Structure formats: structure tokens, C-alpha cells
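Here it is, the structure in full.
Note that this complex is displayed minus one protein chain, with the remaining chains in position.
For clarity, chains are labelled A, B and C in written order, and residue numbers in each chain start from 1.
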Amino acid sequence: MIIVMSREATDEHIENVKRRLEKEGFSIHLSKGVARTVIGAIGDKTRIPLLALEAMPGVEKVVPILQPYKLASREFKDEPTIIKIRNVEIGGDTIHVIAGPCAVESREQLLETAHMVKEAGATLLRGGAFKPRTSPYSFQGLGEEGLKILAEAREETGLPIVTEVMDIESLPVVYEYTDVFQIGARNMQNFNLLRKVGETDKPVLLKRGPSATIEEWLLAAEYIMSSGNYQVILCERGIRTFEQFTRNTLDLSAVCAVKMLSHLPVIVDPSHGTGKWQLVSPMSRAAVAAGADGLIIEVHPNPSEALSDGPQSLTPDNFRDLMNELIQIAPVLGRKMAVDRE
Amino acid sequence: MIIVMSREATDEHIENVKRRLEKEGFSIHLSKGVARTVIGAIGDKTRIPLLALEAMPGVEKVVPILQPYKLASREFKDEPTIIKIRNVEIGGDTIHVIAGPCAVESREQLLETAHMVKEAGATLLRGGAFKPRTSPYSFQGLGEEGLKILAEAREETGLPIVTEVMDIESLPVVYEYTDVFQIGARNMQNFNLLRKVGETDKPVLLKRGPSATIEEWLLAAEYIMSSGNYQVILCERGIRTFEQFTRNTLDLSAVCAVKMLSHLPVIVDPSHGTGKWQLVSPMSRAAVAAGADGLIIEVHPNPSEALSDGPQSLTPDNFRDLMNELIQIAPVLGRKMAVDRE
Amino acid sequence: MIIVMSREATDEHIENVKRRLEKEGFSIHLSKGVARTVIGAIGDKTRIPLLALEAMPGVEKVVPILQPYKLASREFKDEPTIIKIRNVEIGGDTIHVIAGPCAVESREQLLETAHMVKEAGATLLRGGAFKPRTSPYSFQGLGEEGLKILAEAREETGLPIVTEVMDIESLPVVYEYTDVFQIGARNMQNFNLLRKVGETDKPVLLKRGPSATIEEWLLAAEYIMSSGNYQVILCERGIRTFEQFTRNTLDLSAVCAVKMLSHLPVIVDPSHGTGKWQLVSPMSRAAVAAGADGLIIEVHPNPSEALSDGPQSLTPDNFRDLMNELIQIAPVLGRKMAVDRE
Partner (left out) sequence: MIIVMSREATDEHIENVKRRLEKEGFSIHLSKGVARTVIGAIGDKTRIPLLALEAMPGVEKVVPILQPYKLASREFKDEPTIIKIRNVEIGGDTIHVIAGPCAVESREQLLETAHMVKEAGATLLRGGAFKPRTSPYSFQGLGEEGLKILAEAREETGLPIVTEVMDIESLPVVYEYTDVFQIGARNMQNFNLLRKVGETDKPVLLKRGPSATIEEWLLAAEYIMSSGNYQVILCERGIRTFEQFTRNTLDLSAVCAVKMLSHLPVIVDPSHGTGKWQLVSPMSRAAVAAGADGLIIEVHPNPSEALSDGPQSLTPDNFRDLMNELIQIAPVLGRKMAVDRE
């Protein structure tokens, strides 16, 4: 860490900063320039937030040298993490697609979709039972009934399931049914929830918050990991920008950034990331070409009847066409799609 | 609501949209232009999210005419809502300042600050017992111990207290001590938590999420109100933009916007909104000049020793100077500061 | 266009709006709902900005039904526009890559790079002679000397050249040498410059401004086209967001959006779009997979010696590897890379 003192800083200010750093076990190096004094400090980076140096008199700014997360970083672990979900492995050479409706609406709708997406090549099934909705007047999900339907679909198709856990209260019931906990974008900084899923033994799909930097996203992963659960799959789903044509701006460069900074697998959600079904297939191809470890895609047998997010859902036909394209792109990166069609 | 059909829309597409709208009780008006057919629909706006019209074939876009919230709107209630907190009223002619440290760190620190801010003119006391922190390695608050200290400070000073509730689990214990529930910016769309505080009888201070539009913010208030609790105080605390000099970009025009759209009171948090103590006083003056109903300001007896957010905390002296300025600005708007100094 | 009147609008307000619309040749349809009166107006959309309806008493909002641009729209021309630059065609089935250094630094540097990028598969040469730089103390380009070097490189390699024109003053000299005018991101709304290149007979590469919506970008194209020059190539180069890991956030969904809204070809600049050479190859693959008609990539024989934008430049070796990957991805979309290596 580098502490830049302001040009008005007195010797006493500098001395106070030094003393605090040394008290916390940092070793210090002082460098007096013409315009500024700069203090270099080496020590345990996880103690930096406790120092509150920026509030000390005479301090102009504090420049971290290392990333503020540890367990999630490439420096902690260089080889990619591979996460096992039943018979599926995410983060290795094989790229997986999680597909299904935004919300579980009925037994028929889900089972029909599950069979269709499996047949087209999906290897995991998604579907929301508890739905966070911007308006209190929107459809809020079937709750535990939805979870049961998901479990039945897994039984029938063999596809592991991914579903959102919205709060600590419903965590036990979601745990009972799901294979992967999804943490929604709006909950990315719901720190108590992160800790609680961090105390379980099931993988966590952690969506990036709509205004979260890559660093904050990795710090959210760090919350889960520092509670003991290292099975975190990151999911880019678009960030909020001034552009209004798309629902969000899908930040595919974040996929590459995560690969540089972290060993965790990262997948992409082009459905929420664009909000328009016409953009889902091109952005799915782009995500795989950029190096994503997987995709999570909304598919609905009849999007115009969907109770939630119909405009961004693919039909089963569109989805099958997309899978055929992905099968051709993956090998360019030395990978393959996890498709096991008869 | 206006539905714009695409130029490729067929008569059947138009017919299908009409039928769905009529089925949900909307009355319809059709207008065929040269380039587009436009459908006007009049009915219960809270049913619009259930229609999923944008996913129907032939629909280009859906343009809402009315705001999607109801109870929070000026159309529902034109006169300003005034919220009572013990002897304090927020939303009327008198402007209140909530002050105190970011986090309760110790009995001494809080009691000292409480007396100081009261003496300078604050009429409510703030302080976090449960702290949401970006890094798992930062100070996380004293928990219930902190709540007890807050209650003791109220006892001593008579100031009502405002403190954050982070999740449903800790809601009962926070309820026991606090006068006002604070919902933090990161929890603005934690919908289950919104519902739960909506089922209580205590006022809620609802911070705007860092990437929330004004409309989404008012929809979050709608969640609380539709659960039965109409005592919502909105709090602007800065939005996330590309500018990095400030921690957030404090959007004071949102104060005026809320006044146009809603009857709810709105206050401003210049401490989180700027992240730099040097900007807190000017932006506090600006907030009052823009028409805010109050302020929530971080004050710490010794900011450079603060365990949380020291760089954005005022000293008691700075705070007192600020109060003196605000006392002069409020009357320009026909209001007065709630200061009862001896 | 739909005009939504406010709930306080009087009959006189409504009458005034009607009258102004009719005076400008619009035909009117009035619809009185319970909460609002809505006026539908059909007429020449390019006259809408002249009406200033939003300032009329009683008007709440004006909702355009059609896009505000005309010549650039899919409605004006449905089949894709193909732009010829000497022996090269952009916008058809063949995908072209424009490569070269950020700035022309010397004859040796440019000629060496030109040969290398040609050999690796680039079909156009880029290089800045006039450089817009954020700091007045940065290298500002060689000026006309740089243009001469570019022309010499074209002579030697046969590659058409693309170079930036920064202002009207230097337009004649740039015209003399270049094959394509590049309009930089900061000049996207330099409307007089747009008009002037619109009066020439050379193709224009129009970069998206860092805070321009897709609609504003297409309106900038409209400026060029309405001056008579229909040869506009759009170029996505990243937008400004809160994320700071990348220099900009490359918005690949804008490529798909442009394809939906316009007939103009669109290419991608992953070098400025990311600012980090490590992200250039993955985002180039992603751009082609998303449907881009081409790429513009910075290549420097020795990036660490570059006078401008070295951190985002590929080495010739990296560039060649990338071309090999693109050759495999293009066919998935039924296209091919314009590579003619021996």
C-alpha cells in the first residue's frame, strides 16, 4: 500500500501515519519528494480496511498495490477452479449451458421446457421459484411448490437444477431442493446471505450487481469463500449504463478480466444482460468466443405467455439453433460444448 | 398504456394483443398510422406487469402513460406526508438533521457524539450496529450491543434513533430498540425485507440504491406501503457514475423530482453521497436549498480514529458551523431548522 | 408521436397542442382516459424537433413512435449497405480487419507494421497523423508528414488507408491522402465536421462517442448522410461506465442493435474499447461472433516503445494468432474473413 501525503502535511502528520502502520504490523518505507511525501507500507492487506488511514490529517490518498480480496485471487491459487455439480463440471475445458424459464409457472410448463432444453443440449436446468420483482404488483413466483416442480424435472431429465435463494429465511427450503444456489444481482451485496450460503456445501452462482465493479464482485465472492465454501461460479449479467436500448449493458470484457484476476469460473447471462430475445443468440456466441465457462439462458415454450421476462426468452427452436452455433465456436478456443444429444 | 406494433405486425398479431388486453379488463382504442398501428389501453395499471405484452409477436414497444407505482404517487395523495417520530415531525415546514457516527464503536464514542450533535442542533441520532461492508475483512458492527448503546444515548439525550436493519433475521431485535428502520442502499431492492418492515408500525428511512432510477426507488417505497406501512422517508445518498473523485455522485435533482412525483418526504445523505468530509458541508447547504426535508450526516468526535467511513465524517466543530449556515438558508424557502439550542 | 397531457391540463391546453400540430401538417387523434388525455399525431417525423411540444402548458411528455433518424434507418432501406474502398467491400459477407499503429511515429515504424499486418491478413491500414490527446503534453501526431508516410505504405502494400480527420481546417489535406475518413469518438457530435465529410465522396468511419446512445450515434450518421454522403461505417469503441478496470466498456450488444435499426455496416474497435492488449483478442473474437462487419485493431511492432496507446496494442505475433482464430469463427455465421495470405 502507498500512502500519499498532501502538500500541507506536517512532520507530525507523517509521524502519526507511520506509527499507526507500525502498530498494525506493517513495515514502512518513507520517500520525500519535492511536492509530496509518499509512504510505502508492506503487511497483511486484509488489515488495511481497519486502518482508516484516509481520515488521518495530512493524508491525501491511499493507493492499494494488491487487490483487496485474497481467496478469490489468482495469487492465492493460480490454476482454474473446477466446480462439480452432480455429473457436471464447470470451469474446465467443457462449456455448459444452463437453460429454462425465468420463473416456474406450472408443472406442465416446466417439464415441457426441461425436456426441450435437454434435448437441445442444455446440461443444467434453471427456473425461479422465488422471484425478486421491481414492482410489488408483478408475479412473485410459486415458492416451495416451484421447488418441488424443479426437483421433479430433475428426476425426469437428470439435469441438475439452479434456482435463486432470495433471503436467509428461505435458505433451508431452497437447500433441500436445489443443486446450485443462485444469488441474484440485487443480492450481490446482501452480505449476511453471502455468509450463510458460504456455510453450506452447495455451489453458488453469484451474479454481478448492476452497478458493481469487478473488484466489488470478487469481494462478494470473498465473503462466500471466507465462510468456507470455495464453490463459487461468477455470472456476468449486464451493468447499468446510460444506454436504454438494451435492458443492461452486457460487459463481456468482464469475463476476460475475471480470468486475469481470479481462478473462479465465470459464465454469462445474455437474457438479463440484454433484455431482448433478438440479442440473446449473438451475445451467447460472443460470450463463448470471449472465453466464458458457460451460459445461463432463458427459454420458454411460449414466450408471449410467460409470466415473467417473456421478451428476453428464446423459443426452444431458437435455442437449438444457438446450440448448433456454439458447438462450432467452442473448438476455436480449444474447448467443447457439453452436449450429449442422441 | 400505449402499445406500438412493429411495421411487420399482421392483423392477427394486432387481434391477439387486443384480445389479451380485453381479457384483463382493459378498454381499447386502435389507431392505424401509415407506418405503425398503435393501440391505446385504459385499465388498472397495476395489472400491466402481468400482461407480458412485449413478448407478444408483432409488438415493438409498450409505453406506460402512468407511473407504475400508486400509493407513493402524488396522484394518490396530493398533500405532503408528515411522519412522526416521537416528538419529531419530518416532511413539514421544519427541517431535521439526523447526525451521529457511521458505526457505533463503543459506549463512550457514541454517548460523547450524541451529546455533541444534540448540542449543535441535531434532532435525531444515527449510528450503525449492523454494518454492511464491501470487504469481509472490515469492521462489521457491534450488533445488539450497539443497539443497547444507542438506546442508552436516546435515554440520555432524548434524541430518537435511526439505525439500519440488514435482514429479516435481525428485524425483531432492531425493532426492539430503534425509532426508525434504515434500509441501506444495497438493500433497496431486497423485496422481502421491504415487505417485512412494511408490516411493522415504525417509520422506514429508505435509501436510494446506487444504481436505482427514481422510478425504481418509488417502487421500492410502494413495496413497503402496499404491506400497510405508509411511513416512508426517502433518502438520496448518491448514485454510481463514471466520476471517481467523489465516492458517489449526489443527485440533488432527485430531491426535486421526488417532490414532483410523490407525497413522501425526502432527505439527503451528503456523507455517503460524496465520501469526502470537505464536500459534506457545501452539499448539505445545497440539499436544503434544493428543498430537502432533512439531512443525515456522519459526525465523529475523532474521524481519523473511526472504524468505518472516517474520511467522510465531520468533526463536531464542523457540524456546528454547518448548522449555523443551514439556519440561515432554510427561511429562504419558508422553512426553519429544527434547532433547539440553549 | 404520442403526446401525453398532464392531469392538470385544461381543455384550452389540449386545444393549443392540437392547433400547433395541425398547423405543421400533422393529423390528430384524441383519446380521453380517466386519468389523462392522450393525443396521437401522424406526420413528418423530421418536423417533430421544431414543434417544441414539451414546453407547452399542460404537456406531460412526448413519446416518439418512430426513430428520429430517417436515411440511416432500416425503414428507409432494408438491405444492408455495402461500402467500397478501392478493392475492399465492407458490409457484405466478407469480414475485414483494419490494423496498424495508433499513431504514425516514423516511416520505419509504419512501413514495418504495414507489411506485418498485411502478411497476417489485415486488408486495410490504420494510423493516426493528427492525434486528439487528453493532455496537451502528450504526443500530438506527425501531421501531414504522417499522411505522406501512410500513402507510401499504401503504395508498397496495396492496403487502403484509414486515418482520422480532427477538424474542418485539416479536412482538405487529409482528403488528399486517405481512403476513409475516421471521425473520432470525441468528434461524434462535431456537427459541422460531420456535414463537411458528408459533402465529400469518401467513406466515413464514424466512431461512437463514449457517452452517446445508439440513437444519437445514428443521428450523427444522419448528419453525414443528409449532406449527401451515404458511405458511413459505424464503429463501436466502448462507452464510459463506472467500471474502471477497462478503459471503456465495449458494448457489443450495440453491434446487434445497429443491425436491427439500420442498414449501415458496423465494425468494432477492441483496442480503445478495452485499453488492455490482453483483452483485445478475446473481444475481437466476441465481436465477430456477435455479427460485426469488421474490426479495427492497434498493432505495433514494439508496443512498449509506442508513443501513444502502447498498453492496448497487439504485437504482430498476437495479431497473427488472432486472425487464425477469426478465420474459424466467421464461417459459423455464414461469413468469411478477408484474408489473402500466400
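Going forward, a residue touches a chain if its C-beta (ideal position, glycine included) is under 8 Å from a C-beta of that chain, and two chains touch if they have at least 3 such contacts.
If you're wondering where the values come from, they're calculated on a predicted model, not measured in any experiment.
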Of B:T246, B:N302 or B:T315, the residue touching the omitted chain is B:T246
The one of C:T113, C:T163 or C:N190 in touch with the missing chain is C:N190
Per the whole complex, from C:T123, C:T163 or C:S226 the residue touching the absent chain is C:S226
Missing-chain contacts on chain C, rising order, are 46-47, 49-50, 52, 54-57, 68-69, 132-139, 166-169, 186-187, 189-193, 195, 209-211, 216, 219, 222-223, 226, 240, 277, 303-308, 310-311, 313
Where chain B meets the left-out chain, the residues are 211, 213-215, 239, 241-246, 249-257, 260, 273-274, 278-279, 282-283, 285-291, 325, 328-329, 331-333
Interface residues of chain A toward the undisplayed chain are 2, 4, 7, 29, 31, 33-36, 38, 40, 42, 63, 65-66, 75, 240-242, 244
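By definition in this document, only the chains that are shown with their structure count from here on.
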Superposing the Cα trace of chain A on that of its twin chain B calls for a rotation in degrees, to the nearest 5, of 180
Across the interface between the identical copies chain A and chain C, with over half of residue numbers shared counting as same and under half as different, the residues used are same
Here the gap between chain B and chain C, centre to centre from mean Cα coordinates and rounded to Å, is 39
Taking each chain's centre as the mean of its CA atoms, chain A sits from chain B at a distance in Å of 27
For the pair chain A and chain C, the C-alpha centroid-to-centroid distance in angstrom is 31
Among chain B residues, those touching two or more other chains are 240
